[in-house]
Each structure stands twice: as C-alpha cells, then as structure tokens.
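The complex is shown incomplete by one protein chain, all other protein chains being positioned as in the whole.
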Amino acid sequence: MTEKHKQFIRNLVPIFTLLILVFGIAAYEPGFLRPRNLMTVTADTMTLFLMASGATLVIMLGSIDLSIQAIASMTSCIVAAMLPMFGGTALLFALAAGAAAGILSGLVVNYLRIPSFVATLAIGGIMTSVAFWASNERSIYISDEDKLVWLNWATGTTAGIDHEVVVGLAVLAVLSVILSLTRFGRLVRAVGSQERAVVASGINVNGVKFFAFVISGFMAGLAGLVMAARLGSGSPTLASEFLLPAIACIIVGGTAITGGVGSIWKTFVGALIIAVVRIGMTFVGVTVFAQQIVFGLVLVLAVAMTIDRTKVSVVK
Amino acid sequence: MASINLRALAPIGVFFLLCIVIAIFSPNFLSVSNAIRILNASAIPVVLVMGATFVILMGSIDLSIEGIVALCAVVTASLVLNDTTAANLGMWAIPFAVLTGGMVGAINGATHVYLRVPSFMATLGIGFVCLGIATAALGGFPVRIADRGFRALTLGRTLGLPNGIWVATAAVLVALVIQERTRLGRYVFAIGTDEVTARQSGVPVERIRILVFVLAGLFSGMAGVMAAAQLGQGHALIASGRLFTTITAVVVGGTALSGGVGSVLNSVVGVLIVVVLTNGMVLMGVPPFVQQGVQGFLIIVAVSIALDRRQLEFVK
Amino acid sequence: MGKFSRQTVLLATAAALSSGMGAASFADDMTLAISMRSLSNPYHATFARGGEEFAKSVNLPFEVLVTEGNSEKGLADIRALISRTNGNVCINVDPNDSPDAATIVDEAKAAGAYVVTQWNKPDDLHPWDNDPNYVAHMSFSGVGTSKEITNALIDAMGGEGGIVAIGGILSNVPAIERKLGMEQAVADTDGKVEILDFQPADWNETKAFEIMQAWLTRYGDDVKGVWAANDSMGIGALEALRQEGKAGSVPVVGIDGTEAALSAVEAGEMAGTVAWDPMWTGGMGLSLCHAAASGAIDITAEPHEHREFYGTGIVVTPENIAEFRERDTSFDYGDYWAKSTGQIQYQQ
Partner (left out) sequence: MKTVLELRNVTKEFPGVRALDSVNLHVGRNEVVGLIGENGAGKSTLVKILAGIHRINEGEMLFEGKPTSFRSPRDAFNHGLAMVFQEQSIIQTLTVAENIFLGREQEFLRFGIIDKRSMNSAAKVELAKVHLNCEPSEKCSKLDFAARQMVEIAKALSLDGRLDSDIVILLDEPTSVLERREINLLFEIIGELKAKASIIFISHRLDEVLEVSDRIYVLRDGAVVHETASADASITGLHEHMVGRQLDHEYYRENKQRSSFGDPVLSVRDLTIDGELRNLSVDLAAGEILGLAGVVGSGREAFARCLGGLMLPSSGEILIDGKPVKLNQPNQAVDSGFGFVPSERKSEGIVSGLSVAENMTLAAGKRFSRFGFIRFDRERTECQHWIKRLQIRTPSVKTPMQSLSGGNQQKVVLSKWQIVGSKVAVLDHPTRGIDVGAKEDVYELIREMADQGIAIVLLGDTLEEVIGLSNRILVLRDGEVSAQFDAPAGAKPDQLDLISNMV
C-alpha cells in the first residue's frame, strides 16, 4: 500500500467511525435507519454543525473561538426582537452582528495580542450582555407569520428534505470551497502549520486570522438564526451548553486542535458522530443516568480513532 | 524563588489598579472584612489553579475540573456524617476524596498519553464521565453533610482567618515547592518549552505528563472537599462555572497557554484579579445585564496590561 | 502500520461498546416518558420519580430524557423518542425554555403522540387549540407564591428594612415571575421595605455565595433579609451568612422546598420556602396524559380549567414546618384535578 493510499484511508476513518455507530444503533433498533428518522437526526445536527463550521477555520489556525455560543444566542435575540419591525432586514442585521463579534475578536487578538482563548471568552461575555440588552432580559417569541415568511428557509421542508440540511450542506460546500480552492483557505492551513515561514514569506498573517474570526462569528450568527427559527424564539441562553459540544465535534472529526490539519467535511462528520451518539443513546435506551458516562467515553474513543497522528508530532 | 522578576509583577500591578478603581466607587471595598471575604472566596479557585497551572505550563489543558470537583465533593459528602449514607469517617474522608481526584487525574493522563488523545478531548470526555457518575450515584439528590467538625474546614477560623484561606495557602506552598524544588516541577517547564529536547535529555516525558494530570486531579479533589465543606453538601452541579474561571485566572495571571512560561504564583494573582472583578461588579452596582460584558472588557484590559507579549512570538 | 493497528483496535472497542448498550424495544406497549432539565437537582429527580411510580402502577415502559440545559438537545431527544415509538408515547415534559413547548406540541401532533407540559410555555399556546395531543399544561403560580414567600420574609424581618434579592437566569420565565411577585410584595409595604439590590445568580449556589459576600461588604448590617428565587441560591447565600456568624439573625427565604432548605427552616436559619409537589406533577401529569391517550377520558370535552391549571405550592415557615412534615402526601392517580388550585392566569 503506498503512502498515498494510506493517507486516503486515514482520511476516511471519521466516516468509518460514524458508520460503525449508525449500524451499531441500527442493530438494536432498526427503526433508526428509517429515511425520515435519518433526515430528522441530520436536521437536528445542523445547528451544531453551523456553530462548529466557522470555528473550524479558527482552530485550523491553531487558535480557538469560545465566543460562538454567546454569538448564536445574541443573534437569536436580535432577529426575534427585530423581525416584527424590520422584517427581513432583521436577518441581515443579525448576521452582521455575528460578523461584527468576529471582527472584535480578530482585532483584540491581532492588535492587543491577547491569546484567542481569553480574547474570545471575553468577547463572548460582551455578546451575552448585548443579548440581554437586545432581548430586554426575556425570551422573545417569533410569531408564526414571521416565521413562515422570513425563516421558512431554515425550518421548512421541500420534497422531503428538511431545510436545515440544505443550509448545512450549503455552508459545507461554501466553506469547503473557501478552504480548498482559495488563497485564504490555503493560508489558513499554512499559518496553522508554520506561522513563522508564512510571515517571512511576506504574507499578512493578521489579515488571515482576522477573516477566520469574522467567518467564525458569521457562522455562529447563522447558527443562532437557524436555532431561533427552529425554536420559534430568541433568548440570551438559547445556545447554552453548545460551546463544548461544538468544539468537540471539530476535534472528533479529526481536525487537530494544534492547527494546520483539518477540513470542514470532517467537522460535518464530527457533528454527526456527536449527534448520533447522543440521539443513539435515547434510541438504544441507555438509561439517562449512564448517558453522560457513555457519551464521555465514546467521545474519547472517537477522537482516539479519528485523529491522524502522522501529521501531528507532539500531542499536547 | 528565582522566578520572581519584573514580569511577574505586571499582574500584581493590574490587581492593585483594579482595587483602586473599585475603591473609588465603593470605599467599603478596602475594609479588612472585605479583604478576608475576597481571600475566602478565592480559596477554592486558588486550589484549583494550582493544578491547572502545571497542566497549562506543560502546554496541555484540563477541562475535567468541574467533573472532578463534583465527583470529589460527592465522595466527601458521602463519607462524612451525612443524611444519605451510613458512613462517618470524619476527617478521614479527605484523603479518600483527594485520592479519588488523583485517580481520575491518572485516567486523564493515561488516556492522553497512551491513546495519544489531545488533552483537550481526553479531559473533556473524562470530565463528562465524572459528572455522569456524580449524578448517577446520587440520583439527582444532594448528600447533605451533618458533620460539624468537618464543616469547620471552611466555616471555622484560625488566627482570625477562615480556615479555607489556610488550606489554600498550604496548597500554594506545596505547589510552589513542587514547581521550584522538585524534578516534576522542573520537568514540566522543560516539556512545556521543548518536548523533543527534554526527551533527549532523558526526561521521562510520558510519566511526567501522567503525573502532572494526577497532580491536577489531587488539587481538584482537594477543591472538591472544600466545596463540600463550604456548602455543606455534595452534588453534581456543585462546581458548575468553575472551569472557565479557573483557566481565565491562569491566563490573566500571565501563564501562557502554549506552555513553558508562567508560575503558580502568577496564577494566585490571576485568581485574585478574577475574584475582585466579580466582587467589584456587585460593590460598584453594575447593572446585572451588562456585568458579563463589563467583565469581558476588563479581562481584555487586564490581560493586555499583564501579559508579557514580548515572550509571545505569535498569538494563537 | 502501527498506527493502523491502533485504530483497528479502537474501532473494535467502539463496536463492542455500542453492542454493550442495553437494548429497549417495545413494539406494542405505549411508552411513558418524562423530559426535564437535568437529573442533578432534587426537584427534577423527584419529578422523574413521580413519573416512574405512575409507570409502575400501570406496568408500562418508562423513560427519562434530560435536556442538560440545551433546548436543541431536548428537542432532538423527544424527536428520537417519538420516532422510535412511532408516536405511541406519552410525554410529561418540563421544557427547557418556554418557546420549546410550541415545537414539542407540533412534533407530538404530527406523530400522534400525547404531551403534558410543565411550568414553561408561551402564553398564547393552549392545549384546547391543539386537541387532542396537547393534553394539558400544569404550573404553579410564580407571582402568587413568590408574593406569599416574600411576605413571610417581611414578617420575619419585623415588617421593615432593606432586603437583597438573588434571581435566577435573567430570561427564564419562572425567574421573571418570581422576581415580579417579590417586587409586588415589597411595593405593598409602602416603602417600609426596600430592595437594596437585585443580582442574578443563574440558579447557582456558588454564585449566590459570592454575591452575598459582596453585599455584606457593600451594605453590611443594612441587610435585614435575603430573598432568593430558589432554594439552591438561598442555601448559597445562607452559607455566606454562616461564615460571618450571621445565620439566623438575617432571615433568608427561597423557593422549591428542597430538603436542605426545609432543614434550614427547622433550624431557624431560613424564614421559609415554598414546597412544590414534584411527585404529584410527575405522576399526575403522566396519569392525565395516559388517560387521554388511552381514551379513558375525553380530554377534548374537559373545561379549560382542567387543561391549564395550577398545582399547590405550600409556603413552609418555621410555624408550620412540623405540620408540613406530617402532611399526607399520597394521592389518587384517577383523581386528576384534586390538587388543582385553579385555572392559570396570565400577567400582562
């Protein structure tokens, strides 16, 4: 087997892992494989994937974005608060707010030279305050009419396909194109792999980092919109408990937390792995007391399988 | 103590600056009783950062803090005189609980080293498992402590200071001796700075990595004991919110997440900054909904002053 | 090939692990389920136990789902359960956040499942608009009980002085209602009682502890009473007082009726708490749902006060705690509305 073939197979390990999990569950509960159920599971996974999608770029740089949860909650509040007055403009406004949060993170990391871990944690705090302010400290409902007119793109179903899945696949496609076909995408990998050499080659590394944070903020904002659409409301705590699962699915997919190695489809598969494990436990009937324990163990095992150690010399 | 230099003083400067600002708004801040309260509120976080600092100095991260603290609090509460189990070990419960923490740390380390899973995921997964065990063991109910003598661990006072402060001080001294005066401590710096060279110089990298996670587990275990004593009970949620405060404190203190640079003393100052910030929010009467934002903003300011960024060639 | 063999072993382990999970497949029986925030707090643990007791009494399979504070996870689990059972399921759900209720009801309608909701739902979502799948909504009067417990606090303070108030997560409906009730009770004193400060502690004991410490610095002896939106936070504040030797002299009230709070009431350290009855909400919610689903009652014919109703919240104070401990907690699964205290009223 040549090195090329080996690499090809290594790349497929996350998918094998997913398939093993799916068929493992199906062996106990064949109903899991019903097309409608698979569609539902996939649709349920998309908000998680959307949140993780942009953050994947940041992690590939070797940085991290801990503000995504707060950004998603914030945009849900903004869209829910503004829809009655502004209609569709509210969507643009919410997305812009998400991107703006990313801009802030990028500026703080680049110009104040604060490690992204702390910078984005702090920016997340600021975004939570914005969310409280925008929502007047309440959950805001989105009326059915508004939902139908302005958010059907996120929650409806066309020809049996849930729109969440369409949105997720679109993001998967766009970010994959950005990552593999554009100069920016190449530089993201380059910075994560060997930042000094990239600097010495005269590349504006700050710009690369900046855009990665902006994309991360934007995607978290989009995730907030889809969540608001699905739940019919905006709330400052809407995306609570999403942060660690989102980062977990990036790593479970096989993207290295140290940077340089990774891709969006891996995050997509990682999100599905996490969702399948979680929902699968309900399906198989793992008692709720054991669910957290099983989830933790499966998480560790999944990463042990999916990480491509040939590309990472030191595991930290 | 050779590590004390001007650089280490920057976080202390930030701390005093913060105190002055708060004191201007709220003169009560400078009272002796408030100083004791702040130290008392810092006791548990200080014990936690002692372990976390070693892990971060090594370039790794420990996300299982909340899980270990909760598990050890439950173990403690179940072993002293309580309303749920028949045990009544009194102070002998402490070594059991602390050792439980150490054992979980060993599992963290072994998973990280032998399965070559990044510490981020290994500790995240194991943390879930600990929380799961804590929940499952109790079925959702807290174990309430009836042992007055045990509760004196935090409720009582010695030489006018709450005992918790003494325990934390002891933890700092132990950590300082380990950092400065033991092979383990010096090897942590060696691994965090340059793992390859350290290995070539005969540093048993794998064993040290595991030992450091054991150490972190022991400190987290002690924090669990203190949390149980402070709140008079043990339950699965007792540590919620501790994780990010701990890591923020370590970073605010000036320890680099990339490893090799920092000190447990820095982290003590980091904890004081974070605790004073929380305390100051209430003292200054900052409206609740903007608190997280103000806190985020101040953390950015504090880190940008405190962090020695000349040492950071690149900001990740 | 070393790396590969490691991965092969791990894949095998994962396969073994997944095959080790307990299977639960009930083809024909109706499944009964409880969905709630987490198993880590006594209220919900008892709520689940109530459901389990009922399931045992009718000998049907029973499941517990938890949201872990994550609405999306809660919904996904409910969807998975409905999908697995083909809609042959009764769920007694305490939604993570009120908007979730609407989505859950939609899912149930689409699949023919039956639901009863607790505590959280949008004001304009009603069971009678979603016949027959949305069986009922049960709640406790957040404003009313909060007002009662605040009055208990004010009594314990001797009718005047400053209080500090600890709230739940700012945007949670119960947190908002309880805060409102507290404010109304304070307003009724015509200025004799003053709210010195209000801080949210997100239902978290430790946060409440730290906030209480800061208040002691800021207000010192001006704090005459402490109001907390739940017992966990109340206990956190109480511990801060204990460390200053002030427990007992500054009265604290909470809400939920946890064992810790009840003991503190007995010890005279807390001036009161409100005891819900989660055994009843858990068991009776499922019982009602099951009755509607199995056709034992025609839920669509029931009046509105049988579809949206308050349970009984008992204000427990040092005066009545002995009596409270002795009370008869049994109830009859067939007597659905015996403990109802009226139709739910909506605030403006």
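Order of writing sets the chain letters: A, B and C. Residues in each chain are counted from 1.
Methods note: contacts are C-beta pairs under 8 Å (C-beta built on N, C-alpha and C of every residue); 3 or more make two chains touch, one makes a residue touch a chain.
Bear in mind that the values here come from a model prediction, so they are computed numbers and not experimental data.
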Task = List the shown chains that the missing chain touches in the full complex.
result = A, B
Request  = For the chain that's not shown, point to the residue among B:54, B:189 or B:289 touching it.
outcome  = B:189
Key: Contacting the left-out chain in the complete assembly, out of A:17, A:193 or A:216   = A:193
Query = Out of B:148, B:181 or B:207, which touches the unshown chain?
reply = B:181
Task = For the chain that's not shown, point to the residue among B:67, B:260 or B:280 touching it.
result = B:260
Key: Hidden partner interface residues of chain A, rising order   = 181-184, 186-187, 189-190, 192-194, 196-204, 260-261, 311
Remark   = Hidden partner sits against chain B at residues 2, 177, 180-183, 186, 189-190, 192-194, 197-198, 200-203, 260-261
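Just so we're on the same page, only the chains that are shown with their structure count from here on.
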Task = Measure off the straight-line distance from the CA centroid of chain A to the CA centroid of chain B, and report it in whole Å.
result = 29
Message = For chain B versus chain C, what separation do you get between their C-alpha means, in angstrom?
response = 32
Ask   = So which stretches of chain B touch two or more other chains?
value = 115, 131, 135, 139, 289
Inquiry  = If a residue has to touch 2 or more other chains to count, which residues of chain A qualify?
reply    = 132, 137, 289, 291, 294, 297, 304, 309
Key: List of chain B residues in touch with chain A within their complex   = 58-60, 63, 111-112, 115-122, 124-133, 135-136, 139, 195-196, 244, 247-248, 251-252, 256-257, 259, 289-297, 299-300, 303-304, 307, 309, 312-316
Remark   = In their shared complex, chain C is touched by residues of chain B numbered 26, 28-29, 31, 33-34, 37-38, 40-41, 83, 115, 131, 134-135, 139-142, 144, 154-155, 162, 227, 230-233, 235-242, 275, 278-279, 281-283, 285, 288-289
Task = Would you mind writing out the residues of chain C in touch with chain A in their complex?
result = 3-4, 6-7, 10-11, 13-15, 17-19, 21-25, 39, 63-66, 68-73, 75-77, 79-81, 83-84, 86, 97-100, 102-103, 122, 169-173, 176
